[in-house]
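Only one protein chain is missing; all other protein chains are in place.
By letter and in written order, the chains are A and B; residue numbering begins at 1 in each of them.
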Amino acid sequence: MTTDAIDSAQTPRHEEGTNYINAEYGLLSWLFTIDHKRIAILYMISVTALFFVGGIFALLLRLELMTPQGDLFTSDTYNKLFTLHGVVMIFFFLIPAVPSVLGNFILPLQLGARDLAFPKINLLSWYLYVIGALMGVVVMLLGGVDTGWTFYTPFSTTYSNTWVVPTVLAGFIAGFSSILTGLNFIVTIHKMRAPGLTWFRLPLMVWALYGTSLIQLLATPVLGIALLLIAVERLWQVGIFNPALGGDPILFQHLFWFYSHPAVYIMILPAMGVISEVIACFSRRKIFGYKFVAFSSLAIAFLGFLIWAHHLFVAGISVYSAMIFSFLTMFVAVPSAIKTFNWTSTLYKGSVSYEAPMLYALGFIGMFLIGGLTGLFLATLGIDIHVHDTYFVVAHFHYVMVGSVIMAYFAGIHYWWPKMTGRMYPEWWARLAALLVFVGFNLTFFPQFLLGYLGMPRRYHAYVPEFQVLNVMSTAGATILGAGYLLPLIYFVWALKYAPRASANPWGASGLEWHTPSPPTTHNFEDTPTVTWEAYDEKAWLKEAEKNV
Amino acid sequence: MSKKKTYEAEDFSHHVTSMGTYFAIFAALMVLTALTVWVAFQDFGSLNVPIAFAIATVKATVVVLFFMHVIHSPKMTAAILVGSIVFLGILFLLTFSDYLSRFWPMA
Partner (left out) sequence: MSEHADTAHPALRHHFDDLNQQHAAGTLGMWFFLVTEILFFGPLFFTYALFRSGSLDPSFQNAFIAASHHQNITLGLTNTIVLIASSLTVALGVYFAQTNKKKPLVLMLVLTLLCGVAFLVIKGIEYNQHFAHHLFPGQGFHWDGAPELARGGQMFYILYFCMTGLHAFHMVIGIGIFIYILMRAMRNDFSSDYYVPIEVSGLYWHFVDIVWIFLFPMLYLIDPASKH
């Protein structure tokens, strides 16, 4: 059976050189494509654009914070800047980045499938994303929104004079894009696995995407309704969340965080999936404790729903309830720690090499460790009351969402770049970028832990002068980080044309995606492969493949 | 090439429910609807809400099992349905844990 797979990888029966990229030409062939690989590329282009938009807002925020006085922007403008930074980065970059770009491209390939279960819905999901993102851009052009990405009531419903309703509708639409992606993935994983590809032979990326999809389906609708209720309350001036009219502002926070805490796992779970793939590949070992890593993805997805009110400890919820949520939050540390330990154990006695994806993956482990452990600080009721709404919180979630998720996204983009484009990338530049990102990131956000612990509150455009040194360090770090993010943009565009062509499996990696040519043909597999090996254990196949090279 | 598939396609049932069953279910739903209205005009004290909710749940279950064919579907279908209700239950339970204890005295 394995020889069939080699045939399809090494000797494509298609006309030589036909692949999903050159199968059709013209803008319309991309805008109306239902090929998951092309849709992934569409997502990649659009999330990259939005990433740099959100990044510009971040840079403006850091510029303002170089000096203690609020000299660059008014406080109103500053409020809009951090709101737009949050909205763009979370709803239009982090949520879709790993699943919709990498997952879209890789999932059917890893399953040995010809496409996702519902290719048209996949395209619809991209259009919904674009509509949501364009609405977000229109809001920016009209003058922005100043509620913070959390849209807390009653400020968002009663007092804010900015474009709240279009912004929440943009989030609502983007939410449906996310739901449809999750729906597509989960059905594909259930129904479209190649013969022999049992649940415990699946790559860990697939398990991670399964957990992610569950969260997308279960949590996103709750956000949708919470955002709709904001629009209702604002448009008709009623008081579901307004205490003056008998409503309850904390109700909004409950509904919002019922989504938005699990949403962190929509970002981090697929990122962990990427890390599992990269670590297995560049340690040349099976992932240590495969089943533990697989089930910990599901455990994280489930436990993520039990802990949302740790964001509400000082909002006025019941102390008893807060104690329950504080206690439950601790449990998420267990599956997260299982993953981290297993990755580290995989490295042990592995023959580790340090290509750029691996550098990002190692960076991820360190950043996730810091981000995760400081999360435990915040889960502890007493400490949270001290540091809530300070830069400690800002630093914590940036360590998780930027230090971990974006590092994993970059790890994945580098790792699968040869598969996606059929070209390598310049390794030396990529390693330099990984280093810049690591150094820049830590220089930006580590000082913020200190600032927060010293009591600097978040979301203000001015601060007392004794915080300036740490803030200048942070801004300097942000500049390096920005360079680290720009560099890949440049060399990836360069690589599209000038980098050497990639073979079907340039890393000697496992997984069915490497059994297709680089880049794959439109239908991925000439013949559906049959899987006879366990996950990350394809020595037989690899030996055969080497003989043919 | 092996024809064996791992995906759970054999889980798809082409069961045909008879017309008689559908009409019987419809009749049962009509009776339960009448019961819903009748019960509402009786006073069972604190049981009013649980009784109304129970009747609605029975009606919903009947629709799910027969009109939506869950009774002849793979177990997975029922699991999905129960699972989603469990997560909705988490939302109710943990959120009410806040509202119901909010005004308890502090120890």
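Here is the rule we use: contacts are C-beta pairs under 8 Å (C-beta built on N, C-alpha and C of every residue); 3 or more make two chains touch, one makes a residue touch a chain.
The structure displayed is predicted, hence computed values, not measured ones.
Looking at A:114, A:284 or A:459, the residue that reaches the missing chain in the full complex is A:114. Of A:232, A:381 or A:435, it is A:232 that touches the chain left out of the display. Seen from chain A, the chain kept out of the figure touches residues 113-119, 179, 183-184, 186-188, 190-192, 217-222, 224-226, 228-229, 232, 236-240, 245-248, 251, 255, 258, 523, 528. As for the chain not pictured, it touches chain B at residues 1, 5, 7-12, 14, 16-19, 22-23, 25-26, 29-30, 33, 36-37, 40-43, 48, 52-53, 55-56, 59-60, 63-64, 66-69, 73, 76-77, 80-81, 83-85, 87-88, 91-92, 95-96, 99-100.
Here, only the chains that are shown with their structure count from here on.
Separation between the centroids of chain A and chain B, computed from CA atoms only, is 35 Å. For chain A in complex with chain B, the touching residues are 1, 4, 190-198, 218, 222, 250, 254, 258, 305-306, 308-309, 312, 317-321, 324-325, 527-528, 530.
Within the complex formed with chain A, the residues of chain B that make contact are 1-9, 76, 84, 87, 90-91, 94-95, 97-104, 106.
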